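For reference, the structure I am asking about is given below.
Yeah, one chain of the complex is gone here, protein chain that is, but the others are all in their spots.
As written, the chains take the letters A and B, and residue 1 is the first residue of each chain.
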Amino acid sequence: MSAVPLLDVRDLTVEFATRRGTVRAVRKVDLCIAKGETVGIVGESGSGKSVTSYAVMRILDRAGRIAQGSVAFSGVDLKAASEREMRDLRGREMSMIFQNPRAALNPIRTVGRQIEDVLRQHALAGSGDLKQKAIDALEQVRIARPEERYGAYPFELSGGMCQRIVIALALACRPQLLIADEPTTGLDVTTQKAVMDLVVELTAERGMSTILITHDLGLAAAYCGRVVVMEKGEVVETAHSSAIFRAPAHAYTRKLMRATPRPGITLRDLLPEDAEHPPAPAAPAASETLLSVEHLVKEYPRNAAGAFARLLRKGGEEAPFRAVDDLSFEVRRGESVGLVGESGCGKSTTSTMVMRLADPTAGRIAFKGEDIGAVPASAFSHHPLRSKIQMVFQDPSDSLNPRYTAARAIADPILRFGAAKGAAAVRARCEELARLVGLPGELLDRFPHQLSGGQKARIGIARAIALDPDLVILDEPTAALDVSVQAIVLNLLADLKAKLGMSYLFVSHDLNVVRLLCDRVIVMRQGRIVEQGAAARVIDDPQADYTRELIAAIPHPPVQEVTHV
Amino acid sequence: MTMADEQTTAAALPVAPPSPRFGETFAHARYVVGDNPVTGVSFGLLLILVICALIGPSIVPYDPLASDTAAALQPPSAQHWFGTDQLGRDIFSRVVVATRLDLAISVFSVALVFALGGLAGVAAGFFGGWTDRIVGRIADTIMAFPLFVLAMGIVAALGNTVTNIVIATAIINFPLYARIARAEASVRRNAGYVLAARLTGNSDARIVLTTILPNIMPIMVVQMSLTMGYAILNAAGLSFIGLGVRPPTPEWGIMVAEGAAFIVSGEWWIALFPGLALMLAVFCFNLIGDGLRDIVDPQRRT
Partner (left out) sequence: MVKTLVDRLLTTIPALIGVVVISFLLTRVLPGDTASYFAGPAATPQAIAEVRKQLGLDKSLPEQFLRYVGDLAHGHLGQSLTTGQSVVSDLASRLPASAELTLFGLFLALVIAIPLGVAAAVRQGSWIDHACRIIATAGVSLPVFFTGLILVYVFYFVLQWAPAPLGRLDVFASAPPTVTGFYLIDSLIAGDLETFRAALAQILVPGITLAIFSLAPIARITRASMLSVLSSEFVRTARASGLGPRTVIVTYALRNALLPVVTTLGMVFSFLLGANVLVEKVFAWPGVGSYAVEALIASDFAPVQGFVLAMAILYVALNLIIDLAYGLIDPRVRSSS
């Protein structure tokens, strides 16, 4: 470590003026980054990790301000710097990459021009060599055929490609510090690996310092030398990344670390160690077939043009797009099956068809021996088997009617199917369900906007199990939740399954989570099954190349040694 | 379980926002009014308009139709607050009495288009398919005309009556309502809570009535307030060019038209006061619409 740190943040406090008065998003944060160092800032939503970095770059929105503390960059006081001086630093000395790369690029300007804008601003290229330098920048982020991509618009590029452009933009002027704010959230795990490897390689080769802001402790530990853990605007722990998994010092870090799904643990290991947990009940052995899907196909027309335009277009129709291509699998009673794949692999389309919310193009969906795939989705709401297949949705907020109280939401299926008669009986059933999912009874009369994400997830689960279904489809039920809440919800789901004898079809992109909850796993790619088998077998000993690639792409936190410094 | 039984059971559970939610909305409303006192003023103005519409004819000092050639073209004075017109009629009385007709035209046309356009739009957005295509085609065809010009054509063809003004105003607003309702309904069609309602055995009709409509109602109410102003302007514009309302009926648009000839000779009051009344009424509805939007959707504040 050199004597003067590259970035030295002391006692930083950031306040936001809101309607409800001043909110302190960041409190007395100290952060020190040495030259060439890679530091991860980890925290759940609302921890102030992003706000800290915006304050360093001085790009807080108009409601926010640095209330206290100092920020020094190479010994220069950024808090006192003028806007013009800051502009000179941004992009040239310190730059930033963001979550959602497509939105981070100007949609109506070619990517080459956007890189040129930055080069021109910092006078790193004259009009003569501007284009060549922009192409060089594209080449450095391993973009194939950079001359062609120079003239491309962001919408013409994939998400991973856009993130490379954003990195090219950030590194074009060879800054000393790169701040990466959730750079891979929303990207598939294989793309995430490619992007992170690229960032690490480029910054290491230039001797740059990097701050990686993420909610994923595993990702931070895998790519960073040091990890800073934040909670509610405060830094609770700073440690070497190998130490953080081995011996987390702060209670919050321990909780966060424990809650991060990783190989070689059980569901109970996710929960905080201090609380009492009854041992996980043993699941009953899987027996007869509950759901059987045979040769399922779903096609969408490729061209969404109007009928009029189609009439006039010469030539034959393009072949329709096959979202699900000849899929066959089974779910047995009491079994939990994981449906895994990257975005666009057809897993959600499959679950929607099994759920009978969409009609398959071809194939059979047999549930309890009856071909429910033959019943049109529009008529299925009155089908006697409707109550036996239920679903827990991805986004707990979106899945609750904003105008229904928790009790009304849980009561909806009970009222529709007449599972209980009379207001008192319905209420009693709601309270019983609330107890079952661990929702405090006094919250039953609240509206969704008065509840937390975890509480809303519990309501969604209570509603799904209200009619004693045989099969519950879990559509990424924890993807919108913080990791500590995810741990609790996953355990709740496992307990309910054991207690009520349901089967789960668990749709997820996260193999680590699937391994914890599922008996069997089906890996999908481009509408087809790549591999299926017992969860432990598929993950520990994958047979298909694609499964191997998926598993290799999951960030592995260093347990013994540190790979990147 | 019988239907009635089910209703009472459902009613026992709080569905519509009860005290906590209402209290919060009210607090937010107070915040918005406090933040933007203009909204409070505009609600006051609305109250005055409604009073004029309800009891206007019985509180005015003069008969709005009685002419008095001896007192023609008098500027505003203590006897005639807003002056008199070319026939000696009291402009103040005519402006106040006209409130009822102008508000009635816009209220009826907005109610009509809300019922037709709102329902058609919700059906189009929720069911999609051919319902969507038909509603979309009707809306597009209406939108292919400059709206005021279409209203002119409709009133000219259907006949020069107040009822036809109401119909024409409703027709030209149809696309707006249908589109907003369609957009809101089609966003919600795939919302998690609508899918959830489907899984719990709700039929489509029930989902539309209990889930979609209540959730898009606030947005539609804002739209109604904003189009009230437009409906008043449109009706006044039509009567300004001699369609719909006929003299000597007091109506703001026609009164401005009558005063137009006297502007160049300096008798400003004949056109000014009905014009001001018109402007204030429209202003009032627009401000209320903006205010309501702030309450309903704080994010979309502009």
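Methods note: a residue touches a chain if its C-beta (ideal position, glycine included) is under 8 Å from a C-beta of that chain, and two chains touch if they have at least 3 such contacts.
Because the structure is predicted, anything quoted here is derived from the model rather than measured.
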With the missing chain put back, one of B:67, B:131 or B:160 would touch it. Which one? B:160
Sole residue of A:95, A:176, A:401 or A:491 that reaches the chain not shown, by the stated touch rule: A:95
In the full complex, which residues of chain A touch the absent chain? 57, 59, 61-62, 86-92, 95-96, 98, 100, 103-109, 117-118, 121-122, 153, 155-156, 166, 169-170, 306, 308-309, 312
Spell out the interface residues on chain B facing the chain that's missing from view. 137, 140-141, 143-154, 156-160, 229-230, 233, 236-237, 240-243, 253, 256-257, 259-260, 263-266, 268, 271-272, 275, 278-279, 282-283, 286-287, 290, 302
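Criterion: only the chains that are shown with their structure count from here on.
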Need the CA-centroid distance for the pair chain A / chain B, whole Å please. 45
Residue numbers on chain B that touch chain A, as the complex places them: 1, 5-6, 8-10, 12-18, 20-21, 31, 191-193, 195-204, 211, 214-215
Okay, in this complex, where on chain A does chain B touch? 19, 355, 357, 378, 381-382, 386-387, 389-391, 393-395, 398-405, 407-409, 411-413, 415-418, 421-423, 426-427, 445-447, 450, 460, 463-464, 466-467
